[in-house]
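Note that one protein chain of the assembly has been removed; the remaining protein chains are unaltered in position.
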Amino acid sequence: MIRIGVLGATGYTAVELIKILLRHPEVEIAVLTSRQEGNPHVAAVHPQLAGRLDMRLENLEPSQVAARCDCVFSCLPHGASASAVRLLLDAGKRVVDFSADYRLKSADVYAEWYGQKHVDPERLAEAVYGLPELFGELIPAAQLIANPGCYPTSAILALTPFLKAEAIESTGIIVDAKSGVSGAGRTPKLMTHYPECNESVVAYNVGCHRHTPEIDQVLSTAAQRDVQVVFTPHLIPMDRGILATAYAQPRGHVTEESLLATLRAFYAGKPFVRVVDHLPATKDVSDSNFCDVTVRLVRGRVVVISCIDNLVKGASGAAVQNFNLMYGFPETMAF
Amino acid sequence: MIRIGVLGATGYTAVELIKILLRHPEVEIAVLTSRQEGNPHVAAVHPQLAGRLDMRLENLEPSQVAARCDCVFSCLPHGASASAVRLLLDAGKRVVDFSADYRLKSADVYAEWYGQKHVDPERLAEAVYGLPELFGELIPAAQLIANPGCYPTSAILALTPFLKAEAIESTGIIVDAKSGVSGAGRTPKLMTHYPECNESVVAYNVGCHRHTPEIDQVLSTAAQRDVQVVFTPHLIPMDRGILATAYAQPRGHVTEESLLATLRAFYAGKPFVRVVDHLPATKDVSDSNFCDVTVRLVRGRVVVISCIDNLVKGASGAAVQNFNLMYGFPETMAF
Amino acid sequence: MIRIGVLGATGYTAVELIKILLRHPEVEIAVLTSRQEGNPHVAAVHPQLAGRLDMRLENLEPSQVAARCDCVFSCLPHGASASAVRLLLDAGKRVVDFSADYRLKSADVYAEWYGQKHVDPERLAEAVYGLPELFGELIPAAQLIANPGCYPTSAILALTPFLKAEAIESTGIIVDAKSGVSGAGRTPKLMTHYPECNESVVAYNVGCHRHTPEIDQVLSTAAQRDVQVVFTPHLIPMDRGILATAYAQPRGHVTEESLLATLRAFYAGKPFVRVVDHLPATKDVSDSNFCDVTVRLVRGRVVVISCIDNLVKGASGAAVQNFNLMYGFPETMAF
Partner (left out) sequence: MIRIGVLGATGYTAVELIKILLRHPEVEIAVLTSRQEGNPHVAAVHPQLAGRLDMRLENLEPSQVAARCDCVFSCLPHGASASAVRLLLDAGKRVVDFSADYRLKSADVYAEWYGQKHVDPERLAEAVYGLPELFGELIPAAQLIANPGCYPTSAILALTPFLKAEAIESTGIIVDAKSGVSGAGRTPKLMTHYPECNESVVAYNVGCHRHTPEIDQVLSTAAQRDVQVVFTPHLIPMDRGILATAYAQPRGHVTEESLLATLRAFYAGKPFVRVVDHLPATKDVSDSNFCDVTVRLVRGRVVVISCIDNLVKGASGAAVQNFNLMYGFPETMAF
């Protein structure tokens, strides 16, 4: 049994992670941390876990966590996460980091978009970007996995096959993404107050969302040239789900059939990406680790549509998928 | 033109009030107050008012408000409201108070349920409870209107006709109420954070909701004996609307037809209560000042169902209805 | 491996059942039936099953189903279900029937509430009402399980412990229930058309909902006297979940603590009922087979609050729980 620690266990990704881990036959949840006072029972913070997990959240130092775990999932916010993660790595632990701290390869880009100096820049090179469909070969040996952002997962899975196959141009790519509200986290704010965001759609952080450089970085690697996407996130009145509608110029001659074939070839043997003929809905992938993706050719423009559950394939499901690959378990274990 | 002031203009009842007042031909919105820094433009706080009202929210003392208004609507929270209202009343202004401060006739009951001493107890006797369907005769001469709570409006309009007609027993009354989330106000809290309350129903404040003594008081007056309701509020994933399902024992012989006739007789000539044969939905009254009400006799039990828009008939619409009666305008003006 | 057939596999309870069965290590889904033309692939009807189950829905006679299955779950509507089920039983198959056909012990009561003559009245006596928390001893030997209705499950689990313990009176019980829209099935109707039921709450079928005699029957057995509840269902704008708020008169001296103790004693050792101190939300049990229940004493009235996922504990989860008991598997297998 692998002993698991979860840092920052009060949020939505943490409870989703715990629910998946409770179905995993090879793990034991050993530690849950939180800075909440009084070491609350996990069921007091997440009532859905009542009767399923009898543990308390503890306010622990990384060294204390290290002493009781083999592998740690950090659900801490960026900045705080790297500060804890680097100590766990120094202690020889393996880590899946949900924050953005180790996703970008450049500390300068990190500083530019996140507004703070990186606390552990020398590890950026060794961190593996945990998107198994692209970097599955690097994951088994990794000590540190940078678990991808939810928007990047939806955008990268939609566009990478076409960039790799040189079926689309690397310039002029647009990603218009629609996300449920859980993506904004569990801290109450006016924007996510029910009567504000219910019965409404809004674009936000247009031109400045922090997931932009992450999408650029991975797509640039795929294209082997510089990619800069126009990324527009929208908040949708639903709990969970991301639908990404991506627009690109075809490169050379393509047909809808050839584009679908490109998707199918790329994702052959990938258990969690379903290339579908129909137009997928986020509900089709809700509470699952699937990404459904399809493509259309509209008036000479390539339109790729992908959807995921932002808390599962966009966060905790991907984390366990990475964990399975790190430890040699079947990729689909616990799903 | 009556010059209107609105105290505490940042919340949902205030914006609803402003929208109604903008349609009112006999008023001028003269003052909007808020403690927010920087005197924000009303459209910065309420984007839906952009281009409709060119005013700023000001951080003013009651005396400053009094100097610029004839009538003041207070949307301040309880406690804070009475502290301001009493000064406005001293200055000779007429006031419609949205808070609970002047609704209860007993300062002791107020202290018991609201956990604080009343700051202006001597005015409790003169305040008129602003439910025009019951107390319409007292409203024209009133200086101070205690605008009813949203739940009490739905419960009182459902039950009063039967208590007055002695068609139900005054004991054993149950009010099971379902409310949209706007009733909880605009301040972000975990309970009203979108991913917490969306796709979920929950009972809250069971046995201890502050609207209980208000319902008791008005129903006791109607019944001319002591009424104590069992009141159970529930939070429903929708913006606005309250549906109250009330259960009572019939008194003497009743039929569904006689019960409907009782309702119809009581509300004859009341423009904002619609006695309907069908089972009403909150959507039928959304964005309107109507209360739809019907009654069924189920296995010997009287089941009364009423619905209102909590922000209109349950707050701002009732306030303008009261205002119309205070100033001798047609009751339905601006609706 | 037990070979499973699912009759009427196009609806919401069927897809929920299939998802649970796909996690069950001891079953093989052998047959899915539907009257839809063209033998559609299950993923064409339920896109969320793409890549998870490669089967077609077939338009089969009961005899054909019997030849290929050991155990059949019928998701057919009432009337149609008994017509098929009796043939499967005649063929020696074990059946879990989701319809109401075998729930009521009296063919007359069935005829009165369902408006049609029962086609298989002689089997009403032998059918076991599949609520394991009450009738768990009868389930292992049963050939035919009448899977409970969703509302009855929520009401019966709330009230039975108190009736058995004689802690409440058997008269005057009120059940005010709130259900998500999936409970109304997958056939489009005006009442469940999105813009009709979204942002709205409505009571429906007041005094005439078909789940009423089912609740009466089981509670009467528990109380060992005639129970007739006043049952008021409400439609809530959410996909899934039922919250039942039940009101009863205490019998003898009770306290909130004694009432909670009664619940705890009754459900000791029952893995799917969680007696909680807090007020539970339907979200706490969403996508799970749990029933969360608590109780309050309000002004001398017992208020019991229970919640379930109507598609899981209220339908497909209960069915698999019954199946596990029928075949000697651990009750919690596949959950």
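The chains carry the letters A, B and C, assigned in the order they are written, with residues numbered from 1 in each.
FYI, a contact is a pair of C-beta atoms (placed from the backbone, for glycine too) under 8 Å apart; a residue touches a chain by one contact, two chains touch by 3 or more.
Since the model is a prediction, treat every value here as computed from it, not as a measurement.
In the complete assembly, the contact with the undisplayed chain comes from B:V276, out of B:L53, B:V276 or B:M333.
Touch with the chain omitted from the figure is made, among B:V285, B:V302 or B:A318, by B:V285. Where chain B meets the omitted chain, the residues involved are 47-48, 50-51, 199, 271, 274, 276, 278, 280-281, 283-288, 290, 292.
Panel shows chain A; residues 172, 174, 176, 178, 180, 196, 198-204, 206-207, 228-230, 232, 234, 236-241, 243, 245, 247, 279-283, 286, 296-299, 301, 303, 305, 307 of it touch the chain omitted from the view. Along chain C, the points of touch with the absent chain fall at residues 12, 180-182, 186, 188-190, 192-199, 237-240.
In the analysis below, only the chains that are shown with their structure count from here on.
Among the other chains, the CA centroid farthest from that of chain A is the one of B.
Taking the mean of the C-alpha atoms as each chain's centre, chain B and chain C sit 39 Å apart.
Of all residues in chain C, those touching 2 or more other chains are 199, 280-281, 283, 286, listed in ascending order.
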